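Shown here: the complex without one of its protein chains, the others still in place.
Let's turn to subunit A:
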Amino acid sequence: MLTIKNLFAGIEDKAILKGINLQVNPGEIHAIMGPNGSGKSSLASVLAGKEDYQVTDGEVLFEGKDLLELSPDERAKEGLFLAFQYPVEIPGVSNMQFLKTAVNEIRSYRNQPALTAGEFLSLIKQKQKLVELDDQFLRRSLNTGFSGGEKKKNEIFQLAMFEPKLSILDETDSGLDIDALRIIANGVNRLKNNNNSFVLITHYQRLLDYIVPDFVHVLYDGKIILTGTKDLALELEEKGYDWVKEMAHAKEPAQ
(Lines give C-alpha, C1' and ligand atoms only; values in the text may rest on other atoms or scores of the structure.)
Protein backbone atom coordinates (compact mmCIF):
# COMPACT_ATOMS: atom_id res chain seq x y z
CA MET A 1 0.00 0.00 0.00
CA LEU A 2 2.52 2.60 1.19
CA THR A 3 6.28 2.42 1.19
CA ILE A 4 8.37 5.27 2.55
CA LYS A 5 12.11 5.01 2.00
CA ASN A 6 14.64 7.27 3.65
CA LEU A 7 12.42 10.35 3.40
CA PHE A 8 14.00 13.75 4.12
CA ALA A 9 11.91 16.92 4.01
CA GLY A 10 11.92 20.41 5.43
CA ILE A 11 10.61 23.92 5.21
CA GLU A 12 12.97 26.47 3.74
CA ASP A 13 16.31 25.69 5.41
CA LYS A 14 14.89 23.79 8.32
CA ALA A 15 15.21 20.02 8.14
CA ILE A 16 12.15 18.39 9.71
CA LEU A 17 11.94 14.82 8.46
CA LYS A 18 15.32 13.17 8.68
CA GLY A 19 15.16 9.75 7.08
CA ILE A 20 11.77 8.11 7.57
CA ASN A 21 11.25 4.49 6.65
CA LEU A 22 7.80 2.93 6.87
CA GLN A 23 5.92 0.10 5.23
CA VAL A 24 2.12 -0.07 5.48
CA ASN A 25 0.35 -3.09 4.00
CA PRO A 26 -3.34 -3.47 3.11
CA GLY A 27 -5.49 -4.21 6.14
CA GLU A 28 -2.99 -2.85 8.65
CA ILE A 29 -3.39 -0.21 11.30
CA HIS A 30 -0.28 1.71 12.30
CA ALA A 31 -0.01 4.16 15.15
CA ILE A 32 2.60 6.91 15.14
CA MET A 33 3.35 8.47 18.50
CA GLY A 34 5.93 10.93 19.66
CA PRO A 35 6.47 14.16 21.54
CA ASN A 36 5.24 17.50 20.21
CA GLY A 37 7.29 18.94 17.41
CA SER A 38 8.85 15.66 16.37
CA GLY A 39 7.45 15.83 12.83
CA LYS A 40 4.25 13.77 12.88
CA SER A 41 2.05 16.39 11.23
CA SER A 42 4.87 17.22 8.84
CA LEU A 43 5.00 13.62 7.70
CA ALA A 44 1.23 13.67 7.09
CA SER A 45 1.52 16.98 5.20
CA VAL A 46 4.34 15.75 2.98
CA LEU A 47 2.33 12.65 2.11
CA ALA A 48 -0.73 14.74 1.29
CA GLY A 49 1.34 17.09 -0.87
CA LYS A 50 1.47 20.34 1.04
CA GLU A 51 3.49 22.81 -1.03
CA ASP A 52 5.33 24.39 1.91
CA TYR A 53 7.49 21.29 2.34
CA GLN A 54 10.44 20.44 0.14
CA VAL A 55 11.38 16.82 -0.12
CA THR A 56 15.17 16.70 -0.22
CA ASP A 57 15.70 12.98 -0.40
CA GLY A 58 13.97 9.63 -0.37
CA GLU A 59 11.04 8.01 -2.07
CA VAL A 60 7.36 7.28 -1.41
CA LEU A 61 5.41 4.63 -3.26
CA PHE A 62 1.65 4.48 -2.99
CA GLU A 63 0.06 1.46 -4.60
CA GLY A 64 3.20 1.18 -6.70
CA LYS A 65 3.02 4.80 -7.93
CA ASP A 66 5.51 7.54 -7.14
CA LEU A 67 3.36 9.52 -4.73
CA LEU A 68 5.63 12.57 -4.70
CA GLU A 69 5.05 13.06 -8.44
CA LEU A 70 1.30 13.49 -7.97
CA SER A 71 -0.53 16.75 -7.23
CA PRO A 72 -2.43 16.89 -3.92
CA ASP A 73 -5.80 16.34 -5.59
CA GLU A 74 -4.46 13.36 -7.56
CA ARG A 75 -3.16 11.81 -4.34
CA ALA A 76 -6.66 12.08 -2.88
CA LYS A 77 -8.19 10.67 -6.02
CA GLU A 78 -5.75 7.74 -5.89
CA GLY A 79 -7.11 6.95 -2.44
CA LEU A 80 -5.07 8.85 0.13
CA PHE A 81 -6.97 10.67 2.83
CA LEU A 82 -5.65 12.98 5.53
CA ALA A 83 -7.88 13.81 8.48
CA PHE A 84 -6.38 17.13 9.53
CA GLN A 85 -5.21 17.91 13.03
CA TYR A 86 -6.75 21.38 12.61
CA PRO A 87 -9.51 21.27 9.96
CA VAL A 88 -9.74 24.72 8.44
CA GLU A 89 -12.97 26.73 8.39
CA ILE A 90 -14.16 27.79 4.96
CA PRO A 91 -16.97 30.31 5.33
CA GLY A 92 -19.11 30.70 2.23
CA VAL A 93 -18.57 27.14 0.95
CA SER A 94 -21.40 24.95 2.14
CA ASN A 95 -20.58 21.50 3.39
CA MET A 96 -23.02 19.99 0.88
CA GLN A 97 -21.59 21.84 -2.11
CA PHE A 98 -18.09 20.85 -1.04
CA LEU A 99 -18.95 17.18 -0.58
CA LYS A 100 -20.75 16.97 -3.88
CA THR A 101 -17.86 18.58 -5.74
CA ALA A 102 -15.28 16.32 -4.09
CA VAL A 103 -17.26 13.07 -4.44
CA ASN A 104 -17.95 13.68 -8.10
CA GLU A 105 -14.37 14.71 -8.86
CA ILE A 106 -13.13 11.50 -7.30
CA ARG A 107 -15.74 9.46 -9.17
CA SER A 108 -14.90 11.06 -12.48
CA TYR A 109 -11.18 10.27 -11.90
CA ARG A 110 -12.16 6.66 -11.36
CA ASN A 111 -14.33 6.70 -14.49
CA GLN A 112 -17.54 6.40 -12.53
CA PRO A 113 -20.58 8.49 -13.48
CA ALA A 114 -21.49 11.47 -11.29
CA LEU A 115 -24.02 10.67 -8.58
CA THR A 116 -27.58 11.83 -9.11
CA ALA A 117 -29.00 14.16 -6.47
CA GLY A 118 -30.92 11.23 -4.99
CA GLU A 119 -27.94 8.90 -4.87
CA PHE A 120 -25.84 11.61 -3.32
CA LEU A 121 -28.37 12.26 -0.58
CA SER A 122 -28.77 8.62 0.31
CA LEU A 123 -24.99 8.19 0.43
CA ILE A 124 -24.84 11.09 2.83
CA LYS A 125 -27.63 9.69 5.00
CA GLN A 126 -25.89 6.35 5.22
CA LYS A 127 -22.45 7.76 6.13
CA GLN A 128 -23.83 10.38 8.45
CA LYS A 129 -25.14 7.68 10.79
CA LEU A 130 -21.67 6.25 11.12
CA VAL A 131 -20.41 9.29 13.01
CA GLU A 132 -23.76 10.59 14.29
CA LEU A 133 -23.32 13.88 12.45
CA ASP A 134 -26.33 16.13 12.72
CA ASP A 135 -28.06 17.46 9.55
CA GLN A 136 -27.44 21.05 10.51
CA PHE A 137 -23.69 20.63 9.97
CA LEU A 138 -24.30 19.68 6.37
CA ARG A 139 -26.24 22.83 5.69
CA ARG A 140 -23.65 25.12 7.25
CA SER A 141 -20.47 26.45 5.73
CA LEU A 142 -17.62 23.97 5.86
CA ASN A 143 -16.34 23.60 9.45
CA THR A 144 -17.44 27.16 10.13
CA GLY A 145 -18.47 27.70 13.72
CA PHE A 146 -18.09 23.97 14.42
CA SER A 147 -16.71 22.97 17.81
CA GLY A 148 -13.43 21.07 17.88
CA GLY A 149 -15.24 17.76 18.27
CA GLU A 150 -17.66 18.51 15.43
CA LYS A 151 -14.78 19.32 13.13
CA LYS A 152 -13.14 16.00 13.90
CA LYS A 153 -16.41 14.15 13.34
CA ASN A 154 -16.75 15.92 10.03
CA GLU A 155 -13.30 14.67 9.02
CA ILE A 156 -14.28 11.08 9.71
CA PHE A 157 -17.59 11.62 7.94
CA GLN A 158 -15.66 12.73 4.85
CA LEU A 159 -13.40 9.71 5.22
CA ALA A 160 -16.52 7.56 5.11
CA MET A 161 -17.85 9.41 2.05
CA PHE A 162 -14.67 9.09 0.00
CA GLU A 163 -13.75 5.50 0.95
CA PRO A 164 -9.98 5.96 0.68
CA LYS A 165 -7.44 3.15 0.56
CA LEU A 166 -5.12 4.76 3.07
CA SER A 167 -6.29 7.12 5.79
CA ILE A 168 -3.97 9.17 7.94
CA LEU A 169 -5.64 10.51 11.07
CA ASP A 170 -3.63 13.36 12.56
CA GLU A 171 -4.50 13.61 16.26
CA THR A 172 -8.15 13.07 15.53
CA ASP A 173 -8.54 12.10 19.18
CA SER A 174 -7.06 15.27 20.69
CA GLY A 175 -9.57 17.42 22.49
CA LEU A 176 -12.39 14.90 22.23
CA ASP A 177 -14.50 13.88 25.19
CA ILE A 178 -14.92 10.19 25.82
CA ASP A 179 -18.30 9.94 24.01
CA ALA A 180 -17.03 11.64 20.87
CA LEU A 181 -13.90 9.49 20.98
CA ARG A 182 -16.02 6.36 21.14
CA ILE A 183 -18.21 7.49 18.23
CA ILE A 184 -15.21 8.26 16.06
CA ALA A 185 -13.42 5.04 16.97
CA ASN A 186 -16.55 3.01 16.20
CA GLY A 187 -16.81 4.75 12.85
CA VAL A 188 -13.22 3.91 11.99
CA ASN A 189 -13.62 0.30 13.12
CA ARG A 190 -16.63 -0.13 10.87
CA LEU A 191 -14.87 1.42 7.88
CA LYS A 192 -11.82 -0.76 8.39
CA ASN A 193 -11.50 -3.85 6.20
CA ASN A 194 -8.81 -6.11 4.75
CA ASN A 195 -8.11 -3.88 1.79
CA ASN A 196 -7.70 -0.48 3.40
CA SER A 197 -5.15 0.81 5.89
CA PHE A 198 -4.98 3.41 8.62
CA VAL A 199 -2.18 5.47 10.10
CA LEU A 200 -3.19 6.96 13.44
CA ILE A 201 -1.09 9.83 14.67
CA THR A 202 -1.77 10.24 18.36
CA HIS A 203 -0.42 11.45 21.62
CA TYR A 204 -2.45 9.23 23.81
CA GLN A 205 -2.72 5.54 24.34
CA ARG A 206 -6.44 6.15 25.00
CA LEU A 207 -7.45 5.99 21.31
CA LEU A 208 -5.60 2.70 20.93
CA ASP A 209 -7.91 1.09 23.47
CA TYR A 210 -10.66 1.55 20.91
CA ILE A 211 -8.79 1.14 17.65
CA VAL A 212 -6.22 -1.59 18.10
CA PRO A 213 -3.07 -1.05 16.03
CA ASP A 214 -0.92 -3.75 14.47
CA PHE A 215 2.19 -1.60 14.91
CA VAL A 216 3.19 1.34 17.07
CA HIS A 217 6.03 3.63 15.94
CA VAL A 218 7.75 6.35 17.87
CA LEU A 219 8.71 9.39 15.83
CA TYR A 220 11.31 11.65 17.37
CA ASP A 221 13.31 14.45 15.79
CA GLY A 222 12.21 13.50 12.30
CA LYS A 223 13.03 9.81 12.57
CA ILE A 224 11.22 6.65 13.59
CA ILE A 225 13.34 5.53 16.48
CA LEU A 226 11.33 2.62 17.79
CA THR A 227 8.68 0.24 16.49
CA GLY A 228 6.65 -2.21 18.52
CA THR A 229 3.17 -3.58 19.08
CA LYS A 230 0.33 -2.00 21.06
CA ASP A 231 2.17 -2.82 24.27
CA LEU A 232 4.70 -0.13 23.33
CA ALA A 233 1.89 2.44 23.54
CA LEU A 234 1.08 1.29 27.07
CA GLU A 235 4.70 1.50 28.05
CA LEU A 236 4.96 5.05 26.67
CA GLU A 237 1.84 6.02 28.54
CA GLU A 238 3.37 4.77 31.75
CA LYS A 239 6.97 5.92 31.38
CA GLY A 240 6.73 8.95 29.12
CA TYR A 241 9.08 9.67 26.23
CA ASP A 242 12.32 10.41 28.06
CA TRP A 243 13.67 6.91 27.94
CA VAL A 244 13.12 6.64 24.17
CA LYS A 245 14.75 10.05 23.66
CA GLU A 246 17.76 8.92 25.68
CA MET A 247 17.90 5.76 23.68
CA ALA A 248 17.84 7.77 20.47
CA HIS A 249 20.61 10.08 21.64
CA ALA A 250 22.70 7.15 22.80
CA LYS A 251 22.53 5.71 19.29
CA GLU A 252 23.72 8.97 17.71
CA PRO A 253 27.43 9.20 17.01
CA ALA A 254 29.15 11.77 19.23
CA GLN A 255 29.37 15.17 17.49
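Rule of thumb we're sticking to: a contact is a pair of C-beta atoms (placed from the backbone, for glycine too) under 8 Å apart; a residue touches a chain by one contact, two chains touch by 3 or more; residues count from 1.
The rule is short, and it goes like this: contacts and distances are computed from a predicted model.
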The complex's invisible chain, by UniProt name, from "Glutathione-dependent formaldehyde dehydrogenase", "ABC transmembrane type-1 domain-containing protein", "Ribose ABC transporter permease" or "Fe-S cluster assembly protein SufD": "Fe-S cluster assembly protein SufD"
From A:58, A:72, A:149 or A:228, residue that would touch the chain that is not displayed: A:72
Of A:42, A:128, A:158 or A:172, the one touching the omitted chain in the full complex: A:158
Contact partner of the left-out chain, one of A:51, A:69, A:177 or A:231: A:51
Selected from A:10, A:87, A:187 or A:213 as touching the chain missing from the view: A:87
Interface with the undisplayed chain - residues on subunit A: 48-51, 71-73, 75-77, 82, 84, 87-88, 90-93, 97-98, 101-102, 105-106, 109, 141, 158, 162
